[in-house]
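Encoded as structure tokens, here's the structure I'll be asking about.
Some chains have been omitted; the remaining ones sit where they do in the full complex.
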Amino acid sequence: MTAQLRGVVPPVLTPFTAEGEIDLASLERLVARLLDGGVDGIFALGSSSETAFLDDARRAAALEAVVRFADGRVPVLAGVIDTQLERVLAHARVAERVGAAGIVATAPFYAITGPAEVEAHFRGLAAGTDLPVWAYDIPVCTHYKLPADLLVRLGQEGVLTGVKDSSGDDVGFRRLAMLNRAAGEPLTLLTGHEVVVDGAYLAGAHGSVPGLGNVDPAGYVRMDRAARAGDWEAVRAEQDRLAALFEIVFVPAGRVGPAAGIGAFKTALRHLGVIETNVMAPPMVPLGDDDAARIAELCSAAGLS
Amino acid sequence: MTAQLRGVVPPVLTPFTAEGEIDLASLERLVARLLDGGVDGIFALGSSSETAFLDDARRAAALEAVVRFADGRVPVLAGVIDTQLERVLAHARVAERVGAAGIVATAPFYAITGPAEVEAHFRGLAAGTDLPVWAYDIPVCTHYKLPADLLVRLGQEGVLTGVKDSSGDDVGFRRLAMLNRAAGEPLTLLTGHEVVVDGAYLAGAHGSVPGLGNVDPAGYVRMDRAARAGDWEAVRAEQDRLAALFEIVFVPAGRVGPAAGIGAFKTALRHLGVIETNVMAPPMVPLGDDDAARIAELCSAAGLS
Amino acid sequence: MTAQLRGVVPPVLTPFTAEGEIDLASLERLVARLLDGGVDGIFALGSSSETAFLDDARRAAALEAVVRFADGRVPVLAGVIDTQLERVLAHARVAERVGAAGIVATAPFYAITGPAEVEAHFRGLAAGTDLPVWAYDIPVCTHYKLPADLLVRLGQEGVLTGVKDSSGDDVGFRRLAMLNRAAGEPLTLLTGHEVVVDGAYLAGAHGSVPGLGNVDPAGYVRMDRAARAGDWEAVRAEQDRLAALFEIVFVPAGRVGPAAGIGAFKTALRHLGVIETNVMAPPMVPLGDDDAARIAELCSAAGLS
């Protein structure tokens, strides 16, 4: 099913109640908003889902709920972010059980590894599950950039189905796309860089996994359809509007990492009435009222209400 | 003159004789090739010119020659890469004297500085020359990323005329383009990332400074004209061809920095009969025959001969 | 019990059988060797234990075995390396159950956090266990350097008992030692840098956690006792000998991270007859015969047999 997956696959956030529990009602509304926006798939348990701050039980609960709320209308990819193979395979078991359409796996992390270890890791993962395996290239978290030639080779051998590129290296992405094309396009390539998706489409991306797509899924879908239609001025105009909206992540001063980006997305979605709170997983502290006011302005400026 | 400069502005290489002297005859042919290719300007004494390996006399000689060979047909921007203000101003003096159309300056380097020092540096530079000042954002060499808001602010105040972005940070470039547009577009934005120029055009680039443009200037000009005409499929096709040609820089194994990239460009230009040798400034050792053979193949595959 | 812990606390390796199972017989011999060498404590489930490659069941099994083999002769600290609080607390539960004397916790990793989140993490951990909490400063794995002032402040408040410093930042360690002393020495400071333990003692370290101490525990104990006695020439001589022995980790060419360091330690211990194999946790591949021969030579040169 995911071999054909392309288009917009937002990494769905994990809403929390004021008490810090997963807020299933908010999550259901958020998934509904994605579906209403026309997305082509949903990526659950990505970095934007605060997965690294969820224990295994909450990971499973969040994934099961997303699959249930998606209700077969679009495929759900399941992040299996973890330090080493057995843990990743345990997450894959959950993904299989709840009906995910594929898994998205990073290189091993914490321990420092090289290309030989990373290759063995992906091979071990593919050998241990029947689900399609997507490589998640996110060196800002794993501190390892997946080499383009390794990815394409593993694609040719059927080990990998696709790549979710969050590397911030668009030169590297162009090269990946080019090598992939030369190899007969074994890999589906999705970009995670929400403000340069237009360029990624020109470079050969098959779609995007935009965190900002939680806030404005319809915008990313319009951009995707325009790209498919070759209407590049429409693509660019939509991307410019979304890039302006993305400024919400620069509103919080002095925050780093998820506390800035996810905090801003959640605050926007609370403003838009989609989720109940802007609470994040501990130890992150939610954004305050001043930030929220500025984020609301930027949402309005981007035409969201 | 440079306020209107946009389009393709290749960073011209510095050819050397077998004895390691600047090879003016080769340089003249190279400049002629750029002009024949239809470029809109030439950037002399950039990083691709091996400027960091040239002493002041050779810098001046190379710049003077490029201006002379360009003969007023296109403006020549002069790199003024150096550690601190007085040195940079001394280079600016040379640029003024030989008739350059503007200067291109990095942040101070070697010493570690912050935004306050960088701002003061650019202000001091603008105060010390009548030439338009372009900021050269190249953190891989200076280890400092120029902040987008600082650049736009200095543009609004007339301190800066434009930016040559070699940061590798295309998300940052989109943001720079967006802030620049919101400020009334005080800055001209040129990208140095030769394999994602198409996306940069969508993002708002006014042109490119492609090192690979030494090897195939006409290709970059065709891409630029297609972008101006809104023919994005042509843009993309040209970029894909050029990205495949760019693989020449990955041919040399075990080389880092200029020894790989500039070595490959020079070897291609020698193969194409434009320059005499592929000698680089010491301490760099030129590429050998095996690399040259593979580079010749890639040139042919890209339609160059 | 651990408030008084100081001296040599090696991070015990995890031996594996040829089939990749934890080799309890080898582990028992290894622990016995540490005890015979006179160590003051044992650190189980550290980075040297390949903890990041062990799933939870194997972590628990390894820890339980080390505590059992130590048999109350020295305290055992338990590493609780994991991405987020609940997971870390689950490891703490195991540590409590099997009788560990304290836990050693890193900053959260994978997700990017700042000082506020790290402080909250350690506070949450201390609130959730009665065991003494040691901070594990290992930015090469977590990509976050624990700030000295935060550590000392948490020590003063009783949140932290000590620090295991594997930061590679000896200037920072001096500053930590100085701030700690000025605060009444709330923290016990152990260094993980096996080749500069002598300098760390001068700087104020209370002991060491040397990976190489698996191979030569008696040497580190001799150095510690000499330091306590103020016999610095003996300290230096012992450190020089151990630094020469540490060259075993540079023997494997083209290996990164644990594949080099732990691979060398295991190969040395196999040569010394302490453990059965030099197998590492997948995806790491053990060192080969050439490396083993050179490592054996270096062991002999250091007087080990």
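So that you can tell them apart, the chains are marked A, B and C in the order they are listed, and the count of residues begins at 1 in each.
Heads up, the rule we're going with is that a residue touches a chain if its C-beta (ideal position, glycine included) is under 8 Å from a C-beta of that chain, and two chains touch if they have at least 3 such contacts.
Here the structure is a predicted model, which is why all the values come from computation and not from measurement.
Enquirer: When 3 copies appear, how many make the full set?
Expert: Every protein chain is the same sequence, and the full complex holds 4 of them.
Here is the rule we use: only the chains that are shown with their structure count from here on.
Enquirer: Taking chains as nodes and touches as edges, what kind of graph is this: line, ring, star, complete or other?
Expert: Shape of the chain contacts: a line, open at both ends.
Enquirer: By raw count of C-beta pairs in contact, what's the busiest chain pair here?
Expert: Highest contact count among chain pairs: A-C.
Enquirer: Taking each chain's centre as the mean of its CA atoms, which one is most distant from chain C?
Expert: So the farthest one, by centre of C-alpha atoms, is B.
Enquirer: Averaged over CA atoms, how far is the centre of chain A from the centre of chain C? Could you give it in whole Å?
Expert: Chain A and chain C have C-alpha centres separated by 36 Å.
Enquirer: CA centre of chain B versus CA centre of chain C: separation in Å?
Expert: That pair's centroid distance is 49 Å.
Enquirer: Pull out every residue in chain A that's touching 2 or more other chains.
Expert: Chain A, residues with two or more chain partners: not present.
Enquirer: Which of the residues in chain A come into contact with chain B in the complex?
Expert: For this pair, the touching residues of chain A are 168-171, 174-175, 178, 193, 195-196, 198-200, 202-204, 230, 232-233, 235-236, 239-240, 243-244.
Enquirer: Where on chain A is chain C touching in the complex?
Expert: My answer: residues 47, 50, 52-56, 81-87, 90, 108-114, 116-121, 124, 140-143, 255-259, 281-285.
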